[in-house]
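Here's the structure, in structure tokens; my notes come after.
Excluded from the complex is one protein chain; the other protein chains are retained at their positions.
And then chain A:
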């Protein structure tokens, strides 16, 4: 009976606890709203991230977004602003210097450790509490205050509206850039707009789920949806559903316990992907036998 031993029943209680659930729920309403909106935006933009082969670039952008947020924390500026600035610089650099996938991967690989290092430097110099610091890397939505949550929702809504407006030309450009250009799609402008939207989405995600885990809301839901459908209507709908279920479901499960929400979100999102992979394999083999 030593206090140090690892007790499985205690672990279960720490993982899932629903005491005073109603009261806690009321406190985090805004966080849940922000997570739901991010689930929608991440699910939609993820469809294009997959088509344009940009998953690694997303990870690179999120590390520079982390650096921007950490710098903002150090200099006492609004953290959301710092995160957005870092994201946009990274997104435009990667978009501008990496038109081809190979160039993009190398420029991302170069930027990513630099951003992470810069962020760690800023955090090390920051005299405040360490709890805030790790939040930027692994998620801190419950500690984000209301005005900032409002900013996150507004940014997400803006991304959503612009993404819907450029949906068709962006699909065309992602499929066949040459043909789209011949048809009058302004490919260059569209690529820049897309990188800005991606940068904004990543900046919001960093606040909610943390820089290291952004991919679980921006890439995993779309990757899962693409496993089970090829319809241009079903894929975005499924991807959005998976994103919202992961983000909101993760918060709801995590609320009662004392653990951070990120592992709940990443696990749900991963499990959805696994299920879709298995279901997708069945779909493919049926077509082959047909």
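One rule holds in what follows: a residue touches a chain if its C-beta (ideal position, glycine included) is under 8 Å from a C-beta of that chain, and two chains touch if they have at least 3 such contacts; residues count from 1.
Throughout what follows, contacts and distances are computed from a predicted model.
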Name per UniProt, for the chain absent here [options: "Ca-activated chloride channel family protein", "Carbon-monoxide dehydrogenase small subunit", "Cytochrome bc1 complex cytochrome b subunit" or "ATP-binding cassette domain-containing protein"]: "ATP-binding cassette domain-containing protein"
From A:17, A:30 or A:51, residue that would touch the chain that is not displayed: A:51
Selected residue (touches chain absent from view) among A:169, A:210, A:243 or A:260: A:169
Where the missing chain touches chain A, by residue: 47, 50-51, 164-169, 171-172, 175-176, 178-185, 225-227, 229-232, 235-236, 287
